[in-house]
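Inspection log for the structure reproduced underneath, given as C-alpha cells.
A single protein chain has been removed from this complex, and every other one stays in its place.
For chain A:
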C-alpha cells in the first residue's frame, strides 16, 4: 500500500486529470469524449481549499482540512458516525471507479469468500425491509470498511432527519424514494398549490387535489402508503425559516425549479458551517430536470464545489434587446415579449398581471397575434404565449424519476456509507441526457477560490471604466457568474448604490449616472461588494478589472 502522503499526491493528480474533461456547457459536455482537446476546459484548481467558519476564513491544505474536519466529526458522539466518511484521511477505495485496477487486494478478498455476502443485520421490521437491509447493513466490495458499521446503520437511519425542498415533480418522487429507502423522519417545504398541469408527473396528486398545498397532500399520501414514516409538511417559502430550523436536519435534498431558491439554500447551508460545531455541515443534494435531461449533484458545504461555484453552468437565457421588441420584431417570441413587456404596461388591462390567469394570457396572446400579423410573422399560439410568459420548462414523469432516484441514491449512501457516494474526493456531479440515446457524464466540479459564497478571494469582473454605475448594475443580471437582479453596490468605505430602503436609494441614485473611473473614482483592481435581497446573507466580492 502506498503511504498516506503518496495517496494524497496520487489523488490530487487524478483530480487534475479529471478536470481536463470538464467543459463549460452541457452541449459541449456531450461532445467532450470525442473532442475534449478541442473545447475549452475549466481552470485546474489544485491550490489550497478553504475551510470557512462563521465570519472568519482560513486557508489550509487539503490534507490538513481532511484531518481537521474528520477529527471534529469523529469526536462528536451525537453525530451519526457514518456521516463522517469523506473527511477521513484514509480514502483508498473512493477513487477506484476512475482508475484501472491492475493489482488490487480485492482479488484476494473475493477468492477468500466462498459463501454469499456477509450477514445481514435486520432492522426492526426484517420481513419488510429484507432487500434494503441486505445492502445497507453489510459491506460490498466498494464499501470502505473503516467508514461502515453494518450493525448500526439501520438504527442510525431511523433517527435521522432529512429535509426535502420542493414537493413538485422531483419532490413527489423524492418523498416516495426516501420513504422506501428507510428514512423515517422527513420534512418537506413547498409554498405552491397544485395546478392541473402538475398531474402528468406529480403522481401523489389527483384531479380533486387541484388548489391544495403540494407539501401537505404529498406528505399525507406517502405517510399513508408507507407505514412507519413520518412526513412533516411546511406550506411556506424556504426563506421563512432561519438557520435554527435548518440545523435540525442531517441531509438536505432539493427538487426545485428555481435557481434563486437553490442559491438561497446553498448560501444558507454554507453560511451555517461552523468549524467548531460538527453538526453544522449539512450535505446538500440537488436535482434538476428539463425535458429528457437533468442533473444530480452533491455539495458538502465549504468542502466541495457549491451551487454558486457551479452557477455559470446555468447561464441565463440571453434577453432580447428592447429595441428589437419595440421596432424590429422577427420571431413570434418577440411579439409575445412585446405584448408582455410593452403593451401590458401601456394599456394595463388588469391591475396586476397574473401569469396563471387564462384571461390574462389570452389578452397577451391576442395582442401578440395582432402584432405578428402586422409584421407578417407566423407561429404565435396560445401555448407559445404561455410558454414564453411563464418561462415554462417541459417536464415529464420519466426524467423526474431518474433524477430524483439518483439524488435519493446519494442520500442513502451518505446516510449509511454502504457504498461511496458522489461528493468527495472525486466526482460530485452527474449530468443525464436522454434526447439522443442515453448519456451520463459524471465528473468533478472544482471548488472555486473566488466563489462569492464559499471562496475566500474576490472574483475578477471585467468592466469598461467609462461605464456608468447604472450600466454596471444592469450587467449583473446577465452575467452567468452573477445573475443578480436587484444588486446594491458598495466599494471600500463607501456606498455606491443601494436598492433599499427608499431613502438610501434616493440618496445614492445620482451615482447611477456617474462613470466608474472618472465619476466615482473607482480604480483598476479595486474590490467591490454586491448584495441582493434574494441572497440576504451573501456579499458577492468582485475585483474590478478595467478593459
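Rule of thumb we're sticking to: a residue touches a chain if its C-beta (ideal position, glycine included) is under 8 Å from a C-beta of that chain, and two chains touch if they have at least 3 such contacts; residues count from 1.
Just so it is clear, contacts and distances are computed from a predicted model.
Participant: Leaving aside the chains you can see, what is the UniProt protein name of the one that's missing? Options: "AP complex subunit sigma", "NEDD8-activating enzyme E1 regulatory subunit", "Pescadillo homolog" or "Beta-Casp domain-containing protein".
Facilitator: Checked against "AP complex subunit sigma", "NEDD8-activating enzyme E1 regulatory subunit", "Pescadillo homolog" or "Beta-Casp domain-containing protein": the hidden chain maps to "NEDD8-activating enzyme E1 regulatory subunit".
Participant: Consider the whole complex, including the chain that is not shown, and state which of A:197, A:239, A:468 or A:526 touches that chain.
Facilitator: Here the residue in touch with the unshown chain is A:197.
Participant: So one chain is hidden, and I want to know which residue out of A:152, A:381, A:457 or A:499 touches that hidden chain in the complete assembly.
Facilitator: Residue touching the absent chain, from the options given: A:381.
Participant: Where the complex has a chain not shown, which of A:232, A:331 or A:539 is the residue touching it?
Facilitator: A:331
Participant: Considering the whole complex, not just the chains shown, which residues of chain A touch the missing one?
Facilitator: 17-18, 20-21, 27, 33, 36, 97-101, 104, 106-107, 110, 113-117, 125, 127-132, 134-135, 138-142, 173, 176-177, 180-181, 196-197, 199-201, 203, 206-207, 224-227, 291-292, 296, 324, 328-331, 358-359, 361-362, 365-366, 369, 375-377, 381-384, 386-387, 392-406, 408-410, 412-413, 419-420, 422, 427, 430, 432, 434-442
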